[in-house]
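Down below is the structure, laid out as structure tokens.
Each chain you see keeps its place in the complex, though not every chain is here.
Chain naming follows the written order as A, B and C, and within any one chain the residues start at number 1.
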Amino acid sequence: MSDESKRHFTGDARLIAESLACIRGGRVVFDGLDFEVAAGEALIVTGRNGAGKSSLLRQIAGLVEVAGGRIALDGGDPELTLPEQTHYVGHLDALKSAMSVRETALFWSGYFGGGDIGEALAELDLDDLAELPVAYLSAGQKRRLALTRLLLAPRPVWLLDEPTVALDKASVARLVALMETHLARGGIIIVATHQDLGLANARSLVLGTPQGGRADVSESAPA
Amino acid sequence: MAGMSELTASQRFQAFANPARFMALSDRLLPFCTGATALLLAAGLYLSLFASPPDYQQGETVRIMYIHVPSAWLAMFGYMVMAGASAVALVFRHPLADIGAKSAAPIGAAFTFLALVTGSLWGRPMWGTWWVWDARLTSMLILLFLYLGYMALWATIEEPVRAGRAAAVLALVGSINVPIIHYSVVWWNTLHQPASVFRIDGPAIATSMLMPLLIMALGFTLFFMTLLLVRMRAEILRRRVRVLRLARTEG
Amino acid sequence: MMRAFQILLVRDTKLAIRVGGGAGMAVFFFLTVIAIVPLGIGPNLKLLANIAPGMLWVALLLSALLTLDRLFQADYEDGSLDLLMTGALPLELVAAAKALSHWLTTGLPLVVAAPLLGLLLNLETSAFGPLVLAMLIGTPALSFLGAIGAALTVSIRRGGLLASLLVIPFYIPVLIFGVAAAGGGGVSAVPGAGGQSLLLLGAVALVSLVLGPVAAAAALRANLR
């Protein structure tokens, strides 16, 4: 399995959003949103608080209703729905305090049909903590455990909602390296963040310009 | 950088997980306790089952008394030990008190169960039923529930310090029940026997039956103490293992 | 300090009404429990009238138990309890405010609705007076004693069953005296059915008004993270 998780994703997949709209709590958050992300590319979603970054990511993961337009993974696995091809790491860590770190990883690996967990835990420097109950973890350690899900089963699209929250500097660097690897393998990453991650192959999408729901997409290549 | 005069936290923590003096003391005490328990119980059983006379009213069934009454006493005694230790644990934060309270609970619960069962067995010939909902029996059932609740609380809260404090609060609040059990026969007219040993005007029970009863009671008490020591030692060892394991996972 | 107490009381009551449905929900729940009993034990009217006070009290206990987790758990999980503890209001009074709000939204509405429910159970009209009085005195004890169990299990997610288990022993005296005071069967041995039981119930209630908040505060402190 851990070999398979190193395989490349189909190189021609593209995540396409066409005049996407989102309505939450009766208010239009954004609408007419168009973007495309190709395999090996990251889309960095920025914008002020409440602009709709989290809403967009949850729409892609199938967790918020698409109020208009469409979103699809062209060239992805036709047998699977879009949410089944995504890893979503949101504001909530989805951890159970009564389970140990190892049990948590084992569960998600099994549920997502993945393989060995040892490597994933090591990648996020959690192997020393493997036997500890989640209740004992600090905020950043919890976050790292949530992030191991990305490595437990291979899925082409990563949806990361402020993934660096609570991480120390070393962990941020580690996460960025993992993201680069995923991109190099032909994966797609959509990340909402307020922090500059310095990814090489990234476009950026700015949501919620003051005027209203309109959004801009621009090509960019930060250092 | 550390305060010079004080213990460092890790030293204090070692002291916490390692009540060495108790271990040494209990190690020397245990053989005597075990021996005395065996002697007293053997003597008590012989006296109560063979040497004492059958009751003129109850016949041979009266022999249940020699088990029933001491276990009922120890059920209550056990709770008092537990509540007392809990109070010490809450006020003085002494780790041994915590361990003592936790270790006393299952023993007390077992004696409560024994009192309930023997009482029930005795009730069948005496009252014509296994169980009635009178005040003595009900308050005794509550005592069992309190014990079980106490143990359940320990079992569900993962962290020993937190679990110990929460359980101590519960034990203290529940201690109200003990006087209720004792005085239930006075406050309400129940089917159950009124007190006949611990009375202001002396025991109202024949010496031929009182002697074996007292010996059995003493034997049961020593048995309780022995079990308590064993369980406390086991708990201390378990905590040591836990500390070692935690120390191994990351500094 | 009294201002903080009052503000907390109002906020908890408001939240209980918005989130838990409040008074109406409690009465409705009570009604369904009462309605279920005849289904379980058969529609014999004599029998029903006989056990009506007992059933009402058992239903009271249950609606109290089912709502106990509302007391502290939400506040513990979202961090509000941490902040309540840094306020000037002593933790005992925080617990008291919460228990009082629990009573206002579960116990009190049931007391008001009790005669109606007694009718459903074929209770004699003459029994309504003592029943309502007993409930009025006894239900606060349910909320205040319940606070202890809720506080003990606050750090356990979904500690519902455990909290019930811890609390039920303390509820038993309330139940016994409550039923006896309401003129029901109850533990046969309780003497002088009405008056004395009512006094005892009052005593239990008074003790619980003090014991509940104090023990609950101690339990909350023990559960500090």
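Criterion: a contact is a pair of C-beta atoms (placed from the backbone, for glycine too) under 8 Å apart; a residue touches a chain by one contact, two chains touch by 3 or more.
None of the values given here were measured: they were computed from a predicted structure.
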Task: Number of copies per protein chain type, counted over the whole file - done: A x2, B x1, C x2
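Keep this in mind: only the chains that are shown with their structure count from here on.
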TODO: Determine which of the two chain pairs, A-B or B-C, is joined by the larger number of C-beta pairs in contact.
DONE: B-C
TODO: Just give me the whole-number Å value for how far the CA centre of chain A lies from that of chain C.
DONE: 46
- [ ] For chain A and chain B, let me know how many angstrom lie between their CA-based centres, rounded off.
- [x] 56
- [ ] Mind checking the centre-to-centre distance between chain B and chain C? Centres are C-alpha means, answer in whole Å.
- [x] 31
Open item on the list: Among all residues of chain A, which ones touch two or more of the remaining chains?
Closed with: 98
Task: Two or more partner chains touched - positions in chain B - done: none
Task: Interface residues, chain C side, partner chain B - complex - done: 148, 152-153, 155-156, 159, 162, 165-166, 168-170, 172-173, 176, 187-191, 211, 215, 218-219, 221-224
Open item on the list: Please output the residues of chain B touching chain A within their complex, sorted ascending.
Closed with: 158-159, 245-246, 249-250
Open item on the list: Quick check on the complex: what are the chain B residues that touch chain C?
Closed with: 90, 133-135, 138, 142, 145-146, 148-149, 152-153, 156-157, 162, 165-166, 168-170, 172-174, 177, 180, 188-191
